[in-house]
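Shown below is the structure under consideration.
Just one protein chain is left out here, and the rest sit where they should.
This part shows chain A:
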Amino acid sequence: MIQLLKKLFYFACFLPAFYLAGLMFFGDYAPNIKTNLSNYGYTAKRLSEADTISKVDIIFVGSSHTYRGFDTRLFEIAGYKTFNLGTSNQTHIQTQMLLKQYIRKLNPKLVVYEVYPGTLQNDGVESSLDLIAHRKTSFEMFKMVTQVNHLLTYNSFFYKLLMPSEAKKDNDINISNDSTDHYINGGFVERENTNNTIFNNQPYSFTISKKQLKAFKLNLLFLKQQEIPFLLVMAPVTKTKFNNITNRLEIDSLYTGLGDYINYNYSILGLNDTIDFYDAHHLNQSGVIKFNQQLLKDLNEFSFE
């Protein structure tokens, strides 16, 4: 037994070295390493811009509902300097990393935290890969990778760490070619007024992952410790999509218990499922204007100065 355990120990000791060598020599050909994802969410551009600015009034965090839902230009007109830190499929685990990286630098007076319930059940792999692909590796990123705890994210992270130039080579050229999307300074992505044609009447529910809920609560605690007020916001999705969520009351009650919370799916924004959305999840520019105008009114009543 001792002999066997000893050999296994020695074998395990050399394994990391071989693993890293494997990453260096074969990482380019491995399907389980994804560091050259397309930049359809403009994550690289957004976070590069975030690196160059400081001191804003409001930051927005969350998934694509965020970077496609909060138009920083409209807030600027209203007198707020804002930055949109939304990234594709961003779950609370990724929000944690971004808050820790940017909160001191951007020093916001308010964090608007978009809380689409899908982010509470998502495993966070896609969003982690998005960040690994488009950001420099860091200790915070490593912590995020361990929290997501998935083979794809481990492989991709270590590959990026070892071969930053190899991992980066395709990223810059893959900026979205979709001519209906436009990146706006401040992190917002504008979609032209294409209309929604997706209507699915299947009821569905969200299963809350313990891991994501824990990260979410830690994020709120972190903001409290930094003495930065936050507002939890659920951006509108189509009425059909929202009404099919079978456990929406349970989710509302969870969010209400965690802080100031506004669910804009109940607000009378006058949104139309076809002409104000470009798909079941995302507002087009006409919808964004209606939603942001209402949010600005609500922010005037929300004391955070």
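Keep in mind that, in the parts below, a residue touches a chain if its C-beta (ideal position, glycine included) is under 8 Å from a C-beta of that chain, and two chains touch if they have at least 3 such contacts; residues count from 1.
By our rule, contacts and distances are computed from a predicted model.
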**Fill in**
Complex minus one chain; that chain's UniProt name from "ABC-2 type transport system ATP-binding protein", "histidine kinase", "ABC-type quaternary amine transporter" or "MBOAT family protein" is "MBOAT family protein"
**Prompt:** With respect to the chain omitted from the figure, which of A:P31, A:G79, A:G257 or A:G270 is a touching residue?
**Reply:** A:P31
**Asked** Which positions on chain A touch the chain that was left off?
**Response** 1, 3-4, 7-8, 11, 14-15, 18-19, 22, 26-27, 29-33, 125, 150-152, 155
